[in-house]
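Worksheet for the structure shown next.
With one protein chain removed, the remaining protein chains of the complex are shown where they sit.
In order of appearance the chains are A and B, and numbering begins at 1 in each one.
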Amino acid sequence: MLVFAASDKGGTGRSVTSANLAYHRALAGDDVCYLDFDFGSPTAAAVFDVPDARQAAEDRGLHSYLVGDVGEPVRIDVWSDTEHRVLRNRPPGSGRLVLMPGDLSGGEFATTEDNLRRCVDLLLRLNSEFDLIVVDLSAGRSYAVDMVLEATSQREMRGVEFRWLVFHRWTRQHVAAAASLVFGKRGIVAGGVARGHEEEALRSVIRFVRAAVPDPESALWSQVSATQSAWMRECDRDLKQLASSHGIGYSLVLGSVPLEPVLQWREQLITDEDVLDSQIANRETWEALSELAGRLTDDKYWEQA
Amino acid sequence: MGTPGWSARPVLACGEVRTCLLPSFQALDGRAAAQLLRLRADEPVRVSERPNLYALSPDVLTGVDCRLPTSNGAKVRAVGTVAARAALTEGRVLQATACFSAPATGPDTRRPWGHYLVRPGLVEPFGKLPEQAAAEGVLRGGERGELDLGMIAESLLAQLLRHPLLDHKPPFKSRRTHLRWAARRAPRGEGPSLERFTLAEDGLRTVELRLPEETPAAAAAGLCEDLALHDWLLTTVVHMLDNSRLGAVDGPSAVLALRPAVDHLLHLWMPRAHVDRTLGHLWDVLEREPGFTRQWQTLVQRIRDQLAVQAIPLLHEALSSTR
Partner (left out) sequence: MTEAVFRETTAQPRTQAVPLAHLSLELGHLYMEDFEAGPGRLREHFAEVRIWVDAARAAAARRLGGKRPRISTCFLVDDYFTRFSTPAELVPLVLEEAERAGLVIDYLARESGCAVADKIEVAEAVMHRLVESPPPGSYGSRPPVSQTGWLANGQRTPATRGAMAEVTTWQPPQETAARNHSVFMDVELWSEKDGQRLWSCPFLAAVWQLARLGLLRHLGEPVLTPRPWNGGDFPYDWDRLPPLLQLNASAAPFSAYRTCTLMANRFLAVEDAVRLILDQTDVDSGALGQIAERSAREGAAVPAAVAQRATYVFYEEPANALSAEEG
């Protein structure tokens, strides 16, 4: 299955969260591939802690592949190439975790026939090899978004299942922007329909992920004053109201990831060790990511809203 | 590859085979296989039904004019055509090969293109060919800008995978393997031999051969496709057994994970089925060590045992419910 990770703006935690989802699925035994289509600002190498990836992707990454400079994009086996102390020990029963980095120098580019064909070829190929393919797309209605919308509308891709995750932060601005990215005049749905996707079908495979959500009930906020606490609850309520009035209410939300200092300050994978031993990350975050990872392929969460 | 017997006798033949599961829910029958591999409207696909279903596409050519990969850094420009072909075994396993032969020496300037086109699959070096360095270079893989057989095989595979016959719903996920091979000319009077088979990482395998002058590159390609096919079967079933976590997880889910092997792979083992008669015996050294067929039989036995063990509780249940 293909999972496209999109976001209304930068700074939503899209890359780091989707990388963590990939990691969780691999832990659970799936063969997972993570594609960095965030042309212009590739971050995956940092998130997976594979500095070699930067080197390798100098001119052989996804961007070079899509414009036809190389026959195959570079692949990095995260378990064996990461410098992360914990990740280096691949747990028994885990699946493969492969990163395809973007190019360091590669910026955005226009979608041509040839680029599109190579994109389709790559997705088809990965689909027969991996259980889950996470495609991290540049923020907004980018070329990357257009290209995968176009690619998934091709006849060859008919048999390939795909889903969209739209990440947004839990603020008034972000809620409105995320709704517009999907349902707006120039949004994903409109863009998809223009490329031959069936509207209902496309809508049914799009879900939202609320990122960096402060949970008023969390221990993190146990020290705040009663007034602050009440204010937070009110804001949260208002935001829920707002989200539902923008058509991205509860039924379209796949899950939320709590506000997590580790994700905010140092984009990285959160391992069980971070939660249990060093305790730098919150258990709630780990659980939220794990739950979200499970829901990616749980049809119950993808039934018609 | 039907090279008309003019001039330039090759001293080196090299190729790369890519092997993958056909991404379709059901295996293709002979007719559909022929349809898939019809790379040219006017040339037939070869289809055999004995001893197993096997279809082989006509060759398609790609023109090249670039440096050959060499292990010692020697810069040798070469011009000619690389032949590519695809094979489908039992409508299930798809392979694409790109290969070329090279003579010991070639002209110092590029000739008109028509000269190369009537020598399909021949790549002529400018000046003298550093045989050993070029053979090693191909096996190791070239630098950017050097002849890239993998790219040619891959683009043929990609073209086939876009065929409307394929639904892209494979019964299970599997990795591709790449097998690179290089065949140097055997000393006069000696028969063909398989010098080395190397299992490298990331699904890469390399094969070194020595072949007499009269062995066509197509026969070498056929042998290497057969080796690649069986190596892929081993690789894939081993991975499947690893992933099923036999013994670690409860019975039924392990069985579920192994089911595709029974449905789609176990009947495919048939070394030498379509290998040129003069090369079939090269399998013997691999059967002695490490023993490809021996490993396969063990894997098959393990899967069958598991299925049998899992069937016992079901049998019990059935018996007790009839009482």
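The rule we apply is simple: a contact is a pair of C-beta atoms (placed from the backbone, for glycine too) under 8 Å apart; a residue touches a chain by one contact, two chains touch by 3 or more.
From a predicted model like this one, the values you see are computed outputs, not experimental measurements.
When the whole complex is considered, the residue among B:15, B:91, B:106 or B:120 that touches the unshown chain is B:120. Which of B:110, B:259, B:272 or B:302 touches the hidden chain is settled by the complete complex: it is B:110.
Contact with the omitted chain, checked across B:147, B:182, B:282 or B:303, is made by B:147. Those residues of subunit B that touch the chain absent from the view are 2-4, 6, 39-44, 46-50, 61-67, 77, 79, 81-82, 98, 110, 112-115, 117-118, 120, 142, 145-152, 155, 277-278. Those residues of subunit A that touch the chain absent from the view are 67-68, 71, 107-110, 113-114.
In the analysis below, only the chains that are shown with their structure count from here on.
Averaging Cα coordinates per chain places subunit A and subunit B 36 Å apart.
In the complex of the two chains, the subunit A residues touching subunit B come out as 29, 31, 59-60, 70-72, 75, 77, 92-93, 95, 120-121, 124-125, 127-131, 155-160. Touching subunit A in their complex are the following residues of subunit B: 20-21, 23, 144, 148, 150-151, 154-155, 158, 161-162, 164, 166-170, 173-176, 202, 243, 245, 248.
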